[in-house]
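A protein chain is absent from this complex, but the other protein chains hold their places.
Lettered A, B and C in written order, each chain numbered from 1.
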């Protein structure tokens, strides 16, 4: 951490800063410059509260140099983290992983039918919301436990893994029981009690980026999971809020190479939420793969106009098929392949 | 809701939209225009999922006309909501209400001492975090239940009301037991299970605006509280995220008159989190009152450089005193007054 | 345009709106709804000033339905615009066009040498700034007219076309004399006198998106060019400003398919300014092509660490070569090809 002093800071001001740093238990190193002095705080273990220094006399600004996250950083662990799932799918390796399914589980037949279709087209992970966070209290909130059971049934029939969202501690325990990957949604990225619980749940976690989260905040949210002992964490870029309203969110594809350089965790992209418009999902899905994503999460519905939520951003199955073909070619451009389709499993 | 058709939409496209609206249970009204046709959806009860219409053939865009919130709207209830607290403080009336205190409860003596000071200067509500949401898992997370007990003790000694944040369902029940106002923080504005629980807790709720929340989303979050039967809701503007980094957040003071025109709920401002810098808190606190806020929430610490969190944005008590004087004059410019200081109460 | 009335708007309020619309020379059509009335303004020719209606009694909000741009829209002209350059390069067709070169022209040898290298690798258009808009008045501002002459010399030697930025009316005339494409930079996207002049300059124009421009504003800026008679306009997405600082700008790749659906104009991407970091340029360049861009503008410098501006985002020539190979494969995934390299021309 670097404490930059004002041009006219007095010797006493500088001593004040040095004293405070020392009192906080760190080393202080004054660095005289051409125009002003800066004081380096040495030995920052990620717990320094800059607020205490910010307000001291003579201080112009406090600049963090060390990042506060640790275990998620590539400096902590150099090799890519691979998240291996029971059906053999590995997230974070050379193979691109495709997660697909409807926004919400609407019924048993619906989810099983779409799972068979998607599985046949090469998706190995099934998405579908059982607990839905909805902006309005009057919107459809999901089937809950029943939805989880339908998802589990679809897994049994297809061999696909299940990823679904948890909204609160009790729900998280249920999701951990039925699903293969626990999803923490954008709205809950900084729901720390939920993160801690997910960190102890014994299942991989898919952590979506918050709507206005910096990369630093996102990695710190992941740090909550690793700090509880869960290292099977997959990040998911799903677009951020911006002044522009031509898409629902602004998909930040630069986040993919940036995260890959800062962290060893795998990162996938969700162009369905990232754009909110069916006709933009395909180009942005392709772009995500080209940018280096380890996988995609795509909403597909067998009858989008009748979807109970997010119909406008759900692909038709035939569009998904076409996308899979394009994605295969793009992956080859950067020396990657799409995960091989699952063998058909015998229905229970 | 207005479904705007493309210039070259066919009759069949228009019929498709009309048919879907009808199937959804609403009335459809085609409105031919000079360049294109629009189809009005009549009877929207706030539950229409525009996604279903967005993706239909020939549709250019779907424009919401009715807002999804209801009970929070001024159209639902014309008169201002007044939130009356046990010590007689009323939020939302002509009197400005001042909430003040440290960022976090750090110890019994600390919170009781500052409460006496603030009470003497005219604050009638004491703030102080017992459960702290921290971006890093390695930062100080609050004293928890012990902190709540210290706050209650400060209330007993001074007569001030207590507002403090709840982070999860269990914590919320504790907060509801000890505090007079349950605070839902910015990071949890869309934590719907927490909102539902707060809606049933039987205590007033202070709902901070999310870091990137639109007014519509904020009012819908409040709607979750009212939908559960809790009408004692106070909104709090605390700054939003922007490209500019000269302050921690960008305090959106226009939100105050905008919310007041759309909703009957009281709204206060938090210039401490809104700026993150002590020297900017005072001018922005004054500005908040001038913009029409029903109150202020201000961080004050008896020794800011030694605060365990957010020291940089905490006022010294003497600065708070000066602010109170200025605020009184500004209130008078718009025909308002600051709530009278509490009578000294006999310690328990 | 739709004028949405308040719930409790009186008949008189509605008549007031109808009267104002009529007075403005348009037709008014009241549309009674379940909760409120809206008044449609029929015949909007793109010149309606919503401000006049916004402030009328009883008006809740004014929603634009017709877009204000015309000649740039796909509704005006359905077929893609092809911008054909003297060396045979066509922008906007099935072939991807690659524009490459240093941020600034630094000297005659520098620009001619890099042009030969880039031309050999498949770029057909040479970029390089002669007039540089710099945030600080103390930064290097470009070689001016001399830089234009060096660019022309590089064109003569390689057959590449030249694109370079104009900053003001006089400079624009010079640029139009020496270059093949006149670039209007992000900072000048709404410099209307400059746009008008460019619209009359008789050379194709590359119009970069402003740092905080909506798609609507960007297309309206292009409309200034078409309104003056210049139809050879190429749009360029170069990233927008956001709260996130991990890249210099946030490259908005969804803008590509969105613009292509709204407008017939070609659109390319500039991942160099869009990210500001060399190591992120390649993945985002690939992603731009996958998203459907008609071309790329890439900064390449033969010695980036010694570049006089923007060295951090300039590729080394060998990186550019590798990118060209990847881009070829990605283009094939969507049925496109990269423009064939220019035949070697005999040096003057």
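Note that in this section a contact is a pair of C-beta atoms (placed from the backbone, for glycine too) under 8 Å apart; a residue touches a chain by one contact, two chains touch by 3 or more.
Please read these numbers as outputs of a predicted model, since none were measured by experiment.
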Of the listed residues A:241, A:260 or A:301, which contacts the missing chain in the full complex?
A:241
Of the residues listed, C:1, C:39, C:175 or C:194, which one is in contact with the missing chain?
C:194
Touch residues of subunit B, complete complex, unshown partner
212, 214-215, 240, 242-247, 250-258, 261, 274-275, 279-280, 283-284, 286-292, 326-327, 329-330, 332-334
Logged for subunit C, residues touching the omitted partner chain are 20, 45-47, 49-56, 68-70, 133-140, 167-171, 187-188, 190-194, 211-212, 217, 220, 223-224, 227, 241, 277-278, 304-314
Which residues does subunit A use to touch the chain missing from this display?
2, 4, 6-8, 29, 31, 33-36, 38, 40, 42-45, 63, 65-66, 75, 212, 241-243, 245
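Quick note on the criterion: only the chains that are shown with their structure count from here on.
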Taking CA centroids for every chain, report which one is farthest away from subunit C.
B
Taking all residue numbers at the subunit A to subunit C contact, is the shared part over half or under half, that is, same or different?
same
Subunit B to subunit C, mean C-alpha position gap in Å, rounds to 40
Junction residues of subunit A - those touching two or more other chains:
212
